[in-house]
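Every protein chain of the complex appears in place save one, which is left out.
Entry: chain A
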Amino acid sequence: MTRITVTVDGQKNVDDVEPRTLLVHYLRETLGKVGTVVGCDTSNCGACTVHLDGRSVKSCNVLAVQADGHEVTTIEGIAANGELHPMQQAFHECHALQCGYCTPGMIMQAIDLLNDNPNPSEAEIRAGLEGNLCRCTGYHNIVKAVAQVAGQKGGE
């Protein structure tokens, strides 16, 4: 076992983990952060996307030990004071989800996208979400939701 110290959604955690533990399994099984889901388990679909030190990563493709000393933000850590994050609100308003399975990863990647490029074109939004798959084929409303947040706030 290897001891790691990881701050997740603002809370510091010290845990002993097997080195082979994937970050997504650490989040879900050790910390109970089941908002982050496992989709494809092959690092293709992006459903497990979280932020590591503020940048999006696929948490099935990172070992928990690699997060030692770093900060993780999950879908469970972006709402503040009982208010949905603007991206969550926009997904709600634009009906940017059907089954909802890809949604945690989509939202985390969409936030990263606007951090990187506060005023993306539609093509840039689609390219920025290329690592996230929606099998309900609901991309159109997802793109609308991201554009709505960009238009409202000029990103953040």
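Going forward, a residue touches a chain if its C-beta (ideal position, glycine included) is under 8 Å from a C-beta of that chain, and two chains touch if they have at least 3 such contacts; residues count from 1.
Note that in this section contacts and distances are computed from a predicted model.
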Which of "Amidohydrolase-related domain-containing protein", "Carbon monoxide dehydrogenase medium chain", "Probable sugar-binding periplasmic protein" or "ABC transporter permease" matches, in UniProt, the chain that is not displayed: "Carbon monoxide dehydrogenase medium chain"
Among A:Thr30, A:Ser43, A:Gln89 or A:Asn141, residue touching the chain not depicted: A:Ser43
Residues of chain A (touch criterion as defined above) contacting the omitted chain: 2, 18-22, 25, 41-44, 46, 49, 52, 55-58, 60-63, 65-66, 68, 109, 112-113, 116, 128, 130-132
